[in-house]
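Apart from one protein chain that is not included, each protein chain of the complex appears where it belongs.
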């Protein structure tokens, strides 16, 4: 297929590379053009403006937040103004439910189609084409996009016709991960204050009932209080929990655990945690219990 | 080894059977004697009084709560009054940190030894000898007890010399499971109110980042709102979280997520949930969001 | 002074009347014009369009929410387009900190001045000129507006030069009132379940340490479970707590009690409480404790 790809950061670069490897023709646009370089070797066409990435059957966006996607989508030279009728915008970023709904409406008005297809996985999974993809949108758009999605992910899950549902799924997933972090932070503050070695404790957990990778990954980070460098930075964790809560507010769904985690992120950011991994909210539980000095 | 076993309910009956199968000589006491019957066929000796189960090298207790273990341990005809000097009391029940510490002291005064060795697993794992065992106590007592523990569990984890540490580990583990339940309850209320099929959602979670059995087991119970019959009843869940919080209070460890879960259990019990599975706290999240009518 | 007044609902009608009684010349605009009628008898000039209320030294707005004020302020025929250079927009509604900041900027660009002067008090206090007013803005604008503010309130408190500070003060005040409601709800569920008559309990509280009117007013509403008709409706309470939390999020201030109250409002609205008084969040505490059946 002939497609555009906008946003080739840590995640997007691997995803675009997998599209190229699968034989698709890909025009790549990035705000800072030098990141396109390595993809050119794989056959990517560099787009100097957004419009040049919008000439094909579909354009994929993988941007950092709502604001970046709004800027790229709306406005005179944006995606909506550039895409052909019938073409598909596949939004793979983690964005708000509200923006997803608004984009779906605007694309429909322009006789274009809109899919939300946010991903689960870190940069290494993106590079390996091993992402999990949650996708929602009109069935024909989903079907036509499948060759693209399958080139980037190991499995695609379809969540109905309303694109914003996929965004909600993504946000709920990050809420679940943050819940694991919070619960581990509290449990480990408890046992560590009682004299248990936290590394031994994590080994115990992960070799018994809590074998999922998320317990292994975050358990060891918390046991070692190793919150730098950030795999997923605290401000991003804060943002995603905030977006989940905004969706919950609109839907009238009280989520007290999400509220607790949201307050943890505020406390972390207020006390200088901007550059730490989001698992550093577990540091607050340790600090409040008197187990710990300052984070490192 | 020549040992006693006190408490052959759902869990204890399987554990005692595995001791017998491993060739140990086991005298069994139970408050209601008829439960001993099936074990006699495996070679168990029925003890009419607690004392008769206390004549060997060790006695194992597997009782429902602090109160039952206190009654059996202290008092004129209890374990402490009956056990020989040097013999070992292996307490495998889920009990409070405070009682464990008190028992360790009382046994030491009587020149006896005390081990805490609570277990992770449901009745089927107990019957299959597949329990995980968290054990703590003096090294010689641990070593001598190992043939017994290994006959009942698939893996034994040692947590130092203070018996109560193993009890704290057990309580922290139940807190972590309850945290999974709470997080799933909130996430599923959110996506269900947005129109997502909860069963599909659980399938998505467990085939992506949340592959641990605990997500699979509880995810499906919550998706189907199937809280009866109880695998682990709400009052037991409430009790364990309360015990975790009492330990946290003594150690001065704030655990806001444990507090949240504790309030969930109170709400569930106050509204008639005594016979439901402990995962029914997830029903409260759904009810508060308006997704649900009464629990079934 | 020659002023405009936009928004003569329950609160605004009394406030505008007091301006007229104090001798000011008042042009009144309201979306539904018939509400202006009674004020004409006091000398008000009916404005058919927003612009006609913007010809004087100042225009006062008293609208229901951000959205209403945005519509009236921005856009072709709005306040900003209509007000003379140097004139003052006095915003007395309860609005978000973000909108207040944005209005201050837009008015400054148009060489106009902007004051935030939100009020504390119910419609009877508005009618009696007994409101408390929290005011912030540039000193000259505050000074010139004082005759107007003093005609409407019994006391004016100045909170510096940034208008949005006054809006934050207002939101924090509503948070404090909601905190009183939540604490009373929990305390009364506790003592009522123990058999104490809730009315007697409120009498006890208000005649001892909790003599403030807020305890008296809400204590009796909660004791009698009398949440209709709404003095201040639940959706408004929800909105104000949400706005306080948005400000707290921007400022990086974790407010766990505000989070708890926010979740209470979501639960109340999700379960049909739209028309109840905001004190009905206390009904949730009683319901969760099993004290109560459905709200009335």
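Lettered A, B and C in written order, each chain numbered from 1.
Methods note: a residue touches a chain if its C-beta (ideal position, glycine included) is under 8 Å from a C-beta of that chain, and two chains touch if they have at least 3 such contacts.
Here the structure is a predicted model, which means the values were calculated and not measured.
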| item | value |
| --- | --- |
| Of C:72, C:142, C:255 or C:276, the one touching the omitted chain in the full complex | C:255 |
| Hidden partner chain, touching residue among C:2, C:21, C:155 or C:275 | C:155 |
| Omitted-chain contact residue, chosen from C:59, C:72, C:134 or C:270 | C:134 |
| Touch residues of chain B, complete complex, unshown partner | 242, 248-249, 252-256, 259-260, 262-264, 266-267, 269-270 |
| Where the unshown chain meets chain C, residue by residue | 120, 132, 134, 155, 157, 159-160, 162, 165, 168-169, 172-173, 175-177, 179-180, 182-184, 186-187, 189-191, 193-196, 200-201, 204-205, 207-215, 244, 247-248, 251-258, 260, 285, 288-290 |
| Absent chain, residues of chain A that touch it | 256, 266-267, 270-272, 288-290 |
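Definition applied: only the chains that are shown with their structure count from here on.
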| item | value |
| --- | --- |
| Set of chains whose contacts include both chain B and chain A | C |
| Chain pair bearing the highest count of C-beta contacts | A-B |
| Closest chain to global C-alpha mean, per-chain Cα centroids | A |
| Centre-of-Cα separation between chain C and chain A, whole angstrom | 38 |
| Centre-to-centre distance between chain C and chain B (centres being mean Cα positions), rounded to whole Å | 52 |
| Per-residue multi-chain contacts in chain A, two or more chains | 248, 252-256, 260 |
